[in-house]
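One chain of protein is taken out of this complex; the other chains stay put.
Here is chain A:
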């Protein structure tokens, strides 16, 4: 048996390194992905003394290889001998954290963050922190960018003097003269604030936040917004106004739409962070402005938040705020010029009815729903229809049915199949809410028309839809309304339609029960076993396998078995295959 430290004669490092140096990138990549195997073959000692130095020295390679390497090293601790030796992994990762390619660098930082947890406090100060400081004062922006992500992982476990040093380095990076580094620092500011002592959050982080939030580049300012939310969560309520609110207010009115967009996008988090009082005094007017913003992107982001914002308003004044401040803006958005705004609104507007109750919904929201149901953009209508259940709970769906029908019909015939698919998925829900009569009268023909759609995904969804309808309305309804039509398609000249009959039978047999299946469906399936198209025939075999469990044994033996046996001798190999499969599954052999 090979020794615990690897077998030198079998696996000389030269051979392994040769593999890592192979001219073919793909082979190099393969070897690097199996780096742990190589390390295992070498044993921990030689991995530390030979393999890691080699990796550190030959860091110039294809980015793809470097990415794999950066990832591997993150879980290499055991292979170098455990936590006591983990710092041996730092040199190669340090080089990887300085390369140009962002993906590689990010992965190196991720691995460094991971192995930082495996360092003892002493090793952290002796090995890890110096690395962070080296990166933070690197010449080229890439190493300084990488450094930003490493402060928060080492800060909690080092002595207070080292902590002061770390804070100082982070401060320097926040005022770096390349915007790339300031962006990295801004994006890590919130995370760093979380591990700092509260006093330092106030004395160190707040000035940095204020500075980054008024950076000359909007790409930096917008990242500060997210940090601002994190910082606000850390501060006691009484300090919020003095320390962060002025900056956040300014962000909500920034001259760059990207920053305002970010504020809108983070609005729920912000609302939670600042609490009910500031929400009432500051966030409500800010939210109104965002809903009225001159850029559609901002309005759409804000519209998306309408529901959550309203839900989280303090209960005592929720209704008043919504009715007097939010609803007027919402009313304007219903006829916005931009379809993304309208569609964002349509996806949340229905849920306001639960908050506002029956009377307000009927008086104020219903007219808006009706306008959106007639919108020119299908996505808007679809979003309204897909959220009908919220309204149904509050006022019932009847109020809407007159406007609903034309909207549904139009969507059902939309030129885009994804739109048709989406409306099909809401059919069972609609059917349940509108009732069987309304359904038979108005919607049934639509459901049948989808069965012969020219897109397979629609036919498939239509089949599944029928099954759900039968679950709702029962077998008797099925027998009277849909089964005859489905079976009628078995004689269609288009083989795709004939196959649809089979797919429907597959879906319906179980919910329709033994009687209908044996009496009405089985004869049709058996008859189709002589179809001239092989695809139909092998689907007959599959259907028989599927409906077999629903039938009783006499029908199986007397009717199904002979047909399957005949199909098992078919010329077409697929037909044969499925027939034999059905025979064995149904135990008819």
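Everything below uses one rule, namely that a residue touches a chain if its C-beta (ideal position, glycine included) is under 8 Å from a C-beta of that chain, and two chains touch if they have at least 3 such contacts; residues count from 1.
FYI, contacts and distances are computed from a predicted model.
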Original post:
UniProt protein name for the omitted subunit, picking from "Serine/threonine protein phosphatase 2A regulatory subunit", "Sorting nexin-1", "DELLA protein" or "Piwi-like protein 1"?
Top reply: "Serine/threonine protein phosphatase 2A regulatory subunit"
Original post:
Who touches the missing chain here, A:195, A:475 or A:533?
Top reply: A:533
**OP:** Could you tell me which of A:493, A:554 or A:571 touches the chain that is not displayed?
**Re:** A:493
Subject >> Contact partner of the left-out chain, one of A:50, A:269, A:295 or A:559 >> reply: A:295
**OP:** Could you tell which one of A:162, A:180 or A:195 touches the chain left off the display?
**Re:** A:180
**OP:** Just the residue numbers, please: which parts of chain A touch the chain that's not shown?
**Re:** 2, 7, 10-11, 15, 19, 23, 27, 34, 36-38, 40-41, 62, 100-102, 140-141, 178-180, 183, 216, 218-219, 255-257, 294-297, 414-419, 454-455, 493-496, 532-534
